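Complex shown without one protein chain; remaining protein chains in place.
Let's look at subunit A:
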């Protein structure tokens, strides 16, 4: 299929732009590893990670500050460790033959665990449900593309994956780390990012998200003041643009939002409430008219949802499912807070990915091509399989990018994923690419079993994530992190992408995209 995007890569396809450096670079898989061999393995499999871990062992040296500065990924060692540990840990649980771990490997893991004496509590306790990898019963109950999944238990506490006490303990010990940090007079945002990356405890999630998104200031004493002012600002925006007679120029925007919102997430009762729908309509409308370059794009409501739910739960009585909660029973003041805070956090959040929604959605087209390049590099057989059956990356990953995977995951998982997105220090725009790559690779085994275009497409549109919980998301982002860590700093990558874009056009718009998406 011809896509605009294909032009990006054609000329570069022949030239291998990935750096083939034979020099040992700390943190990069050592070149002595046979890349072909490792590519054939499932990147999510424990062997592959063990290989990787072995090859990058030199990156874990305590005090190796230089490495952290050299890498343009800006990984903190703490994050790196907790990500690595969560992968190891979950592989231990998912691996059907745990004996495969040789003794020396176990020792190595122990050593790494003791290294991380700071203990990242929740990642230690990751437990994967064994049924996750279950071969899907071939389209047992038919799903529809983009159909929001039913989710188990409307409360976001994950009851099923972690056994009660452990999970509560871990949540508590994590909470103990968050609370002092949140109460310091001048918050160290970097510390908060590191702590949040692997998941934020429910109780501190609302304030943490406000801080991470840049809505709340680091200074503790200024926070209340900022909140009051911002909430008033939003209130005024609504009065000015929404409540009064709407400008002719905004009629189309309003009309589209107004027909889309009542039909959003039909399986979640909460969103069928008129009060909730009106709040969403105002948030999206005000955002759209303040961002005329992109305006409202279908699917954006899915990006409001996580903020909305988190801020709603903040004021809801404990232990109640939000799904059937009557939002109009809240006071107007409480509702206004949910609405304005959702608005401001959404606005900050979308700042980093506005190029996704501008004319021709060039940001997404660019990312889809990056995804293709990445998969080609990481998993040749899977890439070839997709190509052989005529599956184009745009056909399945466009929605992944446009809706940031919200349509592919249960809501509780989206919220957990948002913890990591918001904690990504350089904005999640580039990280999301790796999340999508990890997401695709996660299904490689099932995908390779599909024998035609139709089977592949139907599967890719309905990936069976309905049983997913926080632990799968932790796995996913850890894998994404590993991919970014391995591939993002290939020095020639950036140049090639620039060259590819120049081929397409040299318009100001593209320069804008380059500066935003490459600005990290």
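By definition in this document, contacts are C-beta pairs under 8 Å (C-beta built on N, C-alpha and C of every residue); 3 or more make two chains touch, one makes a residue touch a chain; residues count from 1.
One rule holds in what follows: contacts and distances are computed from a predicted model.
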Report summary line: Matching the hidden chain's UniProt record against "Ras-related protein Rab-39B", "Replication factor C subunit 5", "TBC12 protein" or "Centromere protein K" returns "Ras-related protein Rab-39B"
Report task. Touching the absent chain in the whole complex: find that residue among A:170, A:313, A:369 or A:403. Result -> A:403
Requested in this report: Using the touch definition up top, pick the residue from A:361, A:376, A:442 or A:486 that touches the left-out chain.
Outcome: A:361
Report task. Quick one: say which of A:298, A:324 or A:387 touches the chain that got left out. Result -> A:298
Report summary line: Given A:256, A:275, A:334 or A:354, the correct residue touching the omitted chain is A:256
**Report entry** Where the missing chain touches subunit A, by residue
**Finding:** 1-4, 138-139, 142, 144-148, 256, 259-260, 262-266, 295, 297-299, 357, 359-361, 364-365, 390, 394-395, 398-399, 402-403, 407, 450-455, 457-458, 461
